[in-house]
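All protein chains but one are shown in place.
As written, the chains take the letters A and B, and residue 1 is the first residue of each chain.
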Amino acid sequence: MRTIILKSASSYLLPVLLLFSVFILLRGHYLPGGGFVGGLVASIAFVLDSFSNGLDKTKSVLKIHPGFLMPFGLAIAFLSGISPILFSDLPLMTGIWAEDPIPVIGAIGSALFFDLGVYLVVIGASLTIIFTISESV
Amino acid sequence: MTNDIIILPLVVHLFFSILLMFLWNKINLQKIVSIVGNAVALVVAIWAFVFVYNNGTHVVESGNWPAPFGIVFVGDMLAVTLVLLTAIAGFAVSIFSAISVIKARLRFGYFSVFHFLLLGLNGAFLTGDIFNLYVWFEIIIISSFVLISIGGERNQLEGAVKYFALNFFASMIFLTALGVLYGLVGTLNMADISLKIAEVENTTLVEISAVLFLVGFGIKSAIFPLYFWLPASYHTPPSAVSAIFAGLLTKVGVYALIRVFTLIYAEDSFLTVLLLTMAIMTIFSGGVGAIIQNNIKKVFMYFIICHIGFMIGGLALFTEVAMAGVIFYLIHDIIIKTNLFLMGGLIYRIKTTTNMKKLGGLYANYPKLSLLMAIPLFSLVGIPPLSGYWPKISLILASFNAEEYWLFGALIFGSLITLIVIAKLWAEVFWKDQPKINFPKKFIYFDQLRLGQKFTFVFPVAFLTFVTLYIGFGAEHIQQLSQRIATELMNNEMYINAVLKR
């Protein structure tokens, strides 16, 4: 698998794919996309990197064990889910939206943070699964 | 806050699950946090129970989307009662887990997954949306897969493969049924389905979806002839895990059957004969299975199957008396089955084995403990005035009144066989002299534990026994509660009106 083409391409593809995953995450308000797909794209970026540079290199790029992303993602999603209860006495998971949209990102609401949480959980979970499988070959 | 009271148990368990993930490497802290979390959940569950008991069915529309469009959480009497029982069982098992599950297992996020399991159970009880019920079922089975395979011993993995295959298959059948049902009525809200299913002209497809639901939930609740995964897997994980599985996982299948067949398919009577036959065969095969087993964990496992038959039989009769019996039996059974497996763990800690042939002399050495264990065992048999006696009266009376003599006979047969097996178990484990076996040296026996540790081992059993005693001696309250739930179930307009705000 470690051809020179894949190797040189992957060093460009990793940041591009990560950026693309963030784009998909933010696009998910009204158009196809969202946290789950974005998370999968991001984890594919790392998997591709591990194909060309080896698992250890990818792990050193990641710095932390991907499993640690899961509690953070869950916590963000959880907080965005209960924020209506805490702040405005609305039922669980009601969407709260800021009045004015922010440039580039678009409208900010609790749904965005929920998606961000999903994004992190998906990256964490899928990378943990893939690393576990490929490590124990 | 009172507006969201009934979903607070979910929030509490999710919060503690996430918190425990952050404490991944601090196992001792995890134990304390988990016990505190379950104590909080117990308080919240009591609060929710009292609230619904006083104010009637409470509905929360998640996301503020009105009912048939959004996902609703419905806290009717049945749901909050089961949430309360889940909290009681979860509290006892978390204490037992903290002391009995070894560190090698706890390292892989045992407590976090345990809270996820309880979250899934609470969600399944509370949701009013049938697809959401599927999602909660998946959360339950994913957590249970992790719990059953955590540790990775040979036996456990064997059990886990069987458990996984059959439960996944059951979920797929459930999803198929759901697809068929959605195609017929075009809605997922259970109350709305209940209204719309009467207008469906293609009754054959309605019946097919009912049978698919019966098979899907039947595998999960281990009724004849779909129970074979249960004896192959439930005894393999540690006792604490077996206890929560035994107490709650099969009961969530029973709950789903009760909910679906009282709310959605209440008008249909074509399944009655099928349900009755299945119930009778479940009682019979579970009872016969229990007689021939020598391992006390396996005996208890077959009791789970046998006593599921009692509840399914009551559901098949579909009268108010029978339904009250079913609910009472469900309440009694959750507590008692959890307790039985905790006792199995306690006996294992004392004697390093759960095989009846190698056990003995427990009464001579531990008279107080034996008396404590006698109470749940006798309640299981249904010796008056302990808790198993009261629901059996209702069930037997209802089957006699409905002139279903086969079920009547099966109920008596099931009770009798329970008595025989418990008598045998009592004689073998508690009264018989200890046979000569080689006790392994490298094992921390119950006697070698410090007093505090001993107390932590016995406390969950004592706590659940106390609850059992309350169910037995305070049967008046439980009977009133069961009757109220039965009335709500038999007149499903109350549920529908509460959900759809008509």
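Some points to look at:
Note that a residue touches a chain if its C-beta (ideal position, glycine included) is under 8 Å from a C-beta of that chain, and two chains touch if they have at least 3 such contacts.
Throughout what follows, contacts and distances are computed from a predicted model.
Entry comment: the absent subunit's protein name, as recorded by UniProt, is "Na+/H+ antiporter subunit C", drawn from "Na+/H+ antiporter subunit C", "ABC transporter permease", "Electron transfer flavoprotein subunit beta" or "Extracellular solute-binding protein".
The residue touching the chain not shown here, chosen from B:Phe108, B:Phe164, B:Tyr363 or B:Phe413, is B:Phe164.
Considering B:Val40, B:Leu121, B:Leu188 or B:Val499, the position touching the chain not shown turns out to be B:Leu188 (whole complex). For the options B:Val50, B:Ile102 or B:Met172, the residue in contact with the chain missing from this view is B:Met172. Among B:Asn64, B:Asn294 or B:Thr487, only B:Asn294 touches the chain that is left out of the view.
Touching residues on subunit A toward the chain that is not drawn are 36, 125-126, 129, 132-133, 136. If you put the missing chain back, the residues of subunit B touching it would be 131, 135, 138, 141-142, 145-146, 149, 152-155, 157-162, 164-165, 168-169, 172, 175-176, 178-180, 182-183, 186, 188, 231-233, 235-236, 293-295, 355.
Everything that follows uses one rule, which is that only the chains that are shown with their structure count from here on.
Between subunit A and subunit B the centroid-to-centroid distance comes to 36 Å (mean Cα coordinates, whole Å). Interface residues of subunit B, counted against subunit A in their complex, comprise 1, 3-4, 7, 11, 14-15, 17-18, 21-22, 24, 60-64.
The touching residues of subunit A, counted against subunit B in their complex, run 68, 70-71, 74-75, 78, 82, 84-85, 89-95.
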